[in-house]
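Rest of the complex left out; these chains stay put.
For clarity, chains are labelled A, B and C in written order, and residue numbers in each chain start from 1.
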Amino acid sequence: MKTAVYPGTFDPVTLGHIDVIKRASKMFDKIVIGITTHSDKKALFSLEERKSLVEKEVKDLKNVSVETFSGLLVDFVKQKNTKIILRGLRELSDFEFEFQQAVVNRKLDSDIDTVFIMTDARYFYVSSSMVKEIALLGGNIEKFVSKGVQTALKRKLAK
Amino acid sequence: MKTAVYPGTFDPVTLGHIDVIKRASKMFDKIVIGITTHSDKKALFSLEERKSLVEKEVKDLKNVSVETFSGLLVDFVKQKNTKIILRGLRELSDFEFEFQQAVVNRKLDSDIDTVFIMTDARYFYVSSSMVKEIALLGGNIEKFVSKGVQTALKRKLAK
Amino acid sequence: MKTAVYPGTFDPVTLGHIDVIKRASKMFDKIVIGITTHSDKKALFSLEERKSLVEKEVKDLKNVSVETFSGLLVDFVKQKNTKIILRGLRELSDFEFEFQQAVVNRKLDSDIDTVFIMTDARYFYVSSSMVKEIALLGGNIEKFVSKGVQTALKRKLAK
């Protein structure tokens, strides 16, 4: 059974993330979404809120589960008894940072493989931080995030 | 059963290609190496020679087969009853061209997914054309290609 | 009256080119499409064929004309009594080459300005050479070029 771990901050989850998860769920037997506690201080949503928002989006995908982790990604991947990290690419320039991370992760554990797949072209250039900035300025984010996330963002920013 | 098609010219196959194939053979149930006839005129080795060199390298990998194809890659992928294209990345700058190809292939068939994995760091920056150039100038290529390919290259360039 | 010169090989004109021309025709008073004779030997279509294909596509745009030129682009631009070169960008990686050309053109004439605009996202990664390659391999090019160009390509490649 091949499991891939899809790590990220998901602050909040975008339609681009969902697209990557759906595509990957057909390629691998199991997908574990790993939400990192690492950047908690800077996050808009709490770890629990982020987890809950992702869970709502993937509840119909039977081979996808959502977990949180602290510590190194390579350690979390080993705990899940796999060696595969999944990363989505939203645009060409994403790759520079991603390649660097993949090299470092393989330095930490030489068996680790990072698998990159592309989001649908509709979601190129869509990122969580861009969505938050547009929402903050009162822009329309319905092309970028689900109804559930739109509501959550509105509520959060109203505070 | 998940099959991935690994397309290329393989003129000739390098240790970087082999590394990608070995890593992918653990991720997918079946790997079909697809050697394209497309650039035949410019190739140093004939299609049959290239196929034979690849076959020798992968003969111990039970879930890997080698085929040749003419026509569009997306059509070959469909013939193999899959939607997954596998590409190896030897370096950051590879990605620009690869991303472009992946976008075009998805335009031709929206269900196609291209999966990118990184070669081992030892094979970063190793390409078939670089190997041919070094061999032509009398350099040592033993870090880049197998014994079998070294012999084949020497014989070919001696003509 | 502001005139912009849109230079290129147009071998053949794509829907991406047409999109750039339409957008620019609303920004400038006059657009002169300049088809260069420079790469004639390598072109699939003759200069006259390329000109005729472009003319069909832009015949409803009143402020757009089509010409051919040999010699330096900056000299052609001066002949048209303007200082503005228009270039379309289909993707991030286009820009590297385009920036280089723009710098060189300004070295040749310091008053020259190159204006870059983006094609619609549907045409990102669509290029004339990609279209020819797909057509040669029997692929479907209807998302990339007009009906007229599809017919012309089929006829040309049948020879």
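Note that contacts are C-beta pairs under 8 Å (C-beta built on N, C-alpha and C of every residue); 3 or more make two chains touch, one makes a residue touch a chain.
What you see is a predicted model; the values in this text were computed from it and never measured.
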All chains share one sequence here; work out the copy total for the full complex from the 3 shown. 6
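Going forward, only the chains that are shown with their structure count from here on.
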Based on which chains are in contact, what kind of graph results: line, ring, star, complete or other? complete
Chain nearest the global centroid, as defined over all protein CA atoms shown: B
Same or different: do the copies subunit A and subunit B touch each other through matching residue numbers, with over half of them shared? same
Indicate the whole-number Å distance between the mean C-alpha point of subunit B and the mean C-alpha point of subunit C. 34
Length of the line joining the C-alpha centres of subunit A and subunit C, rounded to whole Å: 39
Cα-centroid distance, subunit A relative to subunit B, in whole angstrom: 30
Give me the residue numbers in subunit A that touch at least two other chains, ranges are fine. 92, 121
Once bound in the complex, which stretches of subunit A touch subunit B? 2, 23, 26-28, 83-84, 89, 92, 95-96, 99, 102-103, 106, 113-118, 120-121
Subunit C residues within the subunit A interface of the complex: 91-93, 121, 124
The answer for subunit C against subunit B in the complex is residues 91, 93, 124-126, 130, 134, 137-140, 143-144
